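Note that this complex is displayed minus one protein chain, with the remaining chains in position.
Our next item is subunit A:
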Amino acid sequence: MPKSSFYEEEVYPSPMRQTWNEFQRNHIALGGLWCLVFFLLTSLVGPMLLPYGPLQQNTDALLLAPAWAANGDIEHLFGTDALGRDILTRVAHGCRITFGVSFILVILSMLVGCSIGAYAGMSRGIRSSVINHLLDAIMAIPTLLIAIIIVAILGTGLMNAMWAISLALIPQFIHQTRDIVRREFHKEYVTAARLDGAGNNRILFHSILPNMIEMLVVQGTMALSVAILDVSALGFLSLGAQSPSPELGAMLSDSLETAYVAPWSIALPGAAIFLMVLSINLVGDGLRTALKNRLTQ
């Protein structure tokens, strides 16, 4: 029989590709994604493009207004703060610290949480229910509160705040993963894979994981917005990053004293946090809707 290839010019959209197509239809979420990409670029290359250092003080220009104000100067686009530091530079560095730290935290707690969750999902009986109910009890406490408690034990500082927040984020990943693994293990395709001779680990990595990745990404974006808020909240309360550091929350608490004289020094870092969280939530929400649409198709 001659080898026929009727379908050569057709595309085979994979499930992931389908979710992406579905996501693209949601314009607001797509806008959020662009905004997120902008923040990602800012935190990666932004600090390299700017002429000032984050701690460099310019004593000739204290509390300079942004460039668009009548008494502003184009040398300092976003103006300067009470110590004459360039706010644009500090916001760019702040994005790098706040966004980057949160990103690393989420990846870390996702790895830990998913492995424990997968283990809990595959085990049965008392072991599984201990893991489950213990963590459910922890999930009842807000992450910020857990983080504050952990910081109170470990002491202040960005590093300790990072530990605290990643520990506080882990339970929700465990819970989510356990639920998914449990649900999927009862499906018929798992029985079919088992009849092919696959063991539990092979089923987990080859059959269930490909179905799980998108849900984990959605959960990850949600956790990312929580992490950003927590990192900057701890910074604001002087429990996380300490004062001269250009972390966005710490910048807010720094400029609190000059808030009436120089409102831009508090508004601009605040706006950065707001836009970051907004764009991440938009992307997360768009992904979740896209996934739901795909699964109900």
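Here is the rule we use: a residue touches a chain if its C-beta (ideal position, glycine included) is under 8 Å from a C-beta of that chain, and two chains touch if they have at least 3 such contacts; residues count from 1.
As a convention for this text, contacts and distances are computed from a predicted model.
Hidden chain, UniProt protein name from the list "Rod shape-determining protein MreD", "ATP-binding cassette domain-containing protein", "Cytochrome C oxidase subunit IV" or "Glycosyl transferase family 2": "ATP-binding cassette domain-containing protein". Within the set A:Gln56, A:Ser115, A:Thr191 or A:Ser243, the residue that contacts the chain not displayed is A:Thr191. Across the entire complex, the residue among A:Ser207, A:Ser265 or A:Ser279 in touch with the chain not shown is A:Ser207. Interface residues of subunit A facing the missing partner chain: 1, 3-8, 12-15, 18, 187-189, 191-198, 202, 206-207, 210-211, 297.
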